[in-house]
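First the structure, which I've put down as structure tokens, then a few questions once you've had a look.
Right, chain A next:
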Amino acid sequence: MMLEVKSVSKSFGGLKALDAIDLSIHNKKIVGLIGPNGAGKTTLFNCITGMNPPTTGRIIFKGSIDLVGKRPDEIARLGMARTFQNIRLFSDMTALENVMVGRHCRSKTGLVGAIIRSKATVIEEMKIVKKGVELLKFVELMDYANELAKNLPYGLQRRLEIARALATEPVLLFLDEPAAGMNPQEIFDLMQLIRMIRDRGITVILIEHHMKVVMGICEMIVVLNYGIKIAEGSADEIKNNPKVIEAYLGKEE
Partner candidate 1 sequence: MKKSLIILCAFLIGGLISNCQQKKENLTKIGVCAPLTGDQAKMGNDILNGVKLAVEEWNTKGGILGQRIEIATGDDRHDPKEAISVAHKMVNEGVIGVIGHFNSSCSIPASFVYHDASIPQISPASTNPQLTSQGFKNVFRTCGRDDQQGSIGAEFVINELRKKRIAVLHDKTTYGQGLADEFKKNIGKSNRASIVAYEGIVQGSGDYKAVLTKLKSRRPEVVYFGGVYPEGGLLVKQMRELGMKAIFVSGDGVIDPEFLRIAGDAALGTFLSFGPSVKEIPHARHFIESYEEKYGEIGPYSVYAYDAANILLSSIQSAGSTDGEKISEAIHNIRHEGALGTIQFNANGDVLVAPYIFWVVKKIKTEDGKEKLNFVPYT
Partner candidate 2 sequence: MPALYLDIVGKKRGVNNNIILKLEDVKTSYGRIEALKGISLFLRKREIVTLIGANGAGKTTTLMTICGIVKNSGGHILFDGEDIKEASPQKLVRRGISQVPEGRRIFPRLSVIENLEMGAFIRNDRAGIRSDLERVYSLFPILRERRKQKGGTLSGGEQQMLAIGRALMARPRLLLLDEPSLGLAPMLVEQIFRIIEEIKQGEVTILLVEQNAKKALSCADRGYVLENGLITLEDTASRLLENEKVKASYLGA
């Protein structure tokens, strides 16, 4: 078991954004998290990745590590990475540098090392660049390595964000609406990419509104509505679940 979310609730003021969510994520799968706007999907991501800890409940990683109360960077170091709904790249850094920042938690040069540039530092720096290049190639962004992130086309920014997340060597990758704003070709490529990531042995959890993507690649789908988990299962099960249809299309008179 990769990740267990145990009766996690989150309230903002009086509003309950998440209400006793239970979730189990297994190894090496692609899991989709769907639901209408405001259903609490991103809130759940934030709870798990430490951005916005839950009000109550426990989140267990790899069977033994409780993530509640840990800082985001600690959680990243444990092996969880994420992307953001509204792309949060380091816009004034180059694409390569963005990925290199992702290596931060897997390297350890200190102040002194950085200044005197000792042999260990040089070697580490070389490794960081090498890994960065490897990942840029993986997401097919090598041609843009020296471009500033803000100058990349939108679809490529999404891919770069994924590369940056991969640089932290995660075992669990959270993607928040990776296909938003992409054209069909880009979406197709993205689906390929996500499968490739899974094949690297990484478990992927994604929030997505493009049902083609979700239905196409997710082995398991979880549906949230009003902060409550209303369904869980394979694509076909979800598609025909009346609760889900109602949640999406609204109830008929």
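To be clear about the criterion, contacts are C-beta pairs under 8 Å (C-beta built on N, C-alpha and C of every residue); 3 or more make two chains touch, one makes a residue touch a chain; residues count from 1.
In picking the candidates, the idea was that all candidates are chains of the complex that A comes from, given by their letters.
Everything numeric in this text was worked out from a predicted model, so none of it was measured.
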| item | value |
| --- | --- |
| Given options 1 or 2, the chain of this complex that touches chain A | 2 |
| Of chain A, residues touching candidate 2 in the complex | 36-38, 151, 153-154, 177, 180-184, 209-216, 226, 239, 244-245, 248-253 |
